[in-house]
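Okay, handing you the structure first.
Just one protein chain is left out here, and the rest sit where they should.
Moving on to chain A:
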Amino acid sequence: MEDGRGERERLTLVARKPCFGLPTSCPKCLPVYIYLKFSKIPFSLEFNLIRPDSDQLPFVESGDYVAYNNEKGGTIQKLKEDGIVDLDSEASGIPEWVSMKAMVESWLAEAVMYELWVGSDHKSADKIYYSDLPWPIGKILYFKQVHSVKQLLGITSDNAERREEEIYGRAAQAYGALSSWLGEQSFFFENRPTSLDAAFLGHVLFTLHALPETSVLRSKLLSHANLVNYAENLKMEYVDANSSSSSVPQTDPSSSASRRGSKPKSKPKREKTEEEKKFRRRAKYFLATQLVAVLVFLSLLGGSNDADVELGDSDDGLDYE
């Protein structure tokens, strides 16, 4: 009988869709992608487009084995504990490493969450999470998520400004500390990648590429040139490289939209959008015509409908047969 732990089949990372030139545009999925890239383990990349509100994503699966993001401290932590990929074996005992990791996963994660759902307009969030869902569902889930984020961050109408200052202030402090520690190194510790690098690189890439140019968080990050250089260099080496042993992005067959490749080209996408719009317009006209035809048919059929009406038991005792 097949044993899920016996043989590890090829790893598959199921994440949210690619966007903004990133292999996956979700700020929670990107660090896991980068972590697997750092480990140089071959893996497939699949996208799930219909679960924007699920905390199970991203997850890594291999046969019957699954590492969900809402278990045991996250997907990366579960991969470490299950012995699949562990890049932190030596660094995890270093206090500074632990502190910086905590800073990235709390202050900076909160800052990104605030900026994405509250601080900026909804365009980035729409594109990442809801563009493949039917409109009414996407809209309702968006408002539900905004409300949920505000509750999580403790933001009310009374303290909105104060909380915004706190969040941005902490983010700026974190950027300063990380920039000082990093200097001109390639990685944060011992010149090799750890999950801290994966988490921070994911944060930086998302902030630089997915958030709008008017974003306050983005402008605070741009003031630290070494952090930007760090991110761009690692992106070129690990994310943009199209090696055969690295990820092969695949579509989630259950999704209604298909995406090929980790970098959607802008020009063909624009053409496809125009074609799609044209097709949708024609489809709407066609369906409207069908609806009118059905209504007309019902009106005509209604005139001869009386013959189909069942008569109840007649009490009049009359028999005309």
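Quick note on the criterion: contacts are C-beta pairs under 8 Å (C-beta built on N, C-alpha and C of every residue); 3 or more make two chains touch, one makes a residue touch a chain; residues count from 1.
One rule holds for everything that comes next: contacts and distances are computed from a predicted model.
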item	value
Missing subunit (named according to UniProt) among the choices "Bacterial surface antigen (D15) domain-containing protein", "60S ribosomal protein L20", "Cytoplasmic tRNA 2-thiolation protein 2" or "Phospholipid-transporting ATPase"	"Bacterial surface antigen (D15) domain-containing protein"
Touch criterion as defined above, residue of A:Leu133, A:Leu153, A:Ala172 or A:Ala199 at the omitted chain	A:Leu133
Hidden partner chain, touching residue among A:Ile41, A:Val66 or A:Val118	A:Val66
Interface with the unshown chain - residue positions in chain A	1-5, 7, 48-52, 54, 56, 61, 63-66, 68, 70-71, 132-137, 141, 252-254, 256-258, 280, 283-284, 287, 294-295, 298-299, 301-303, 305-306, 308-312, 314-320
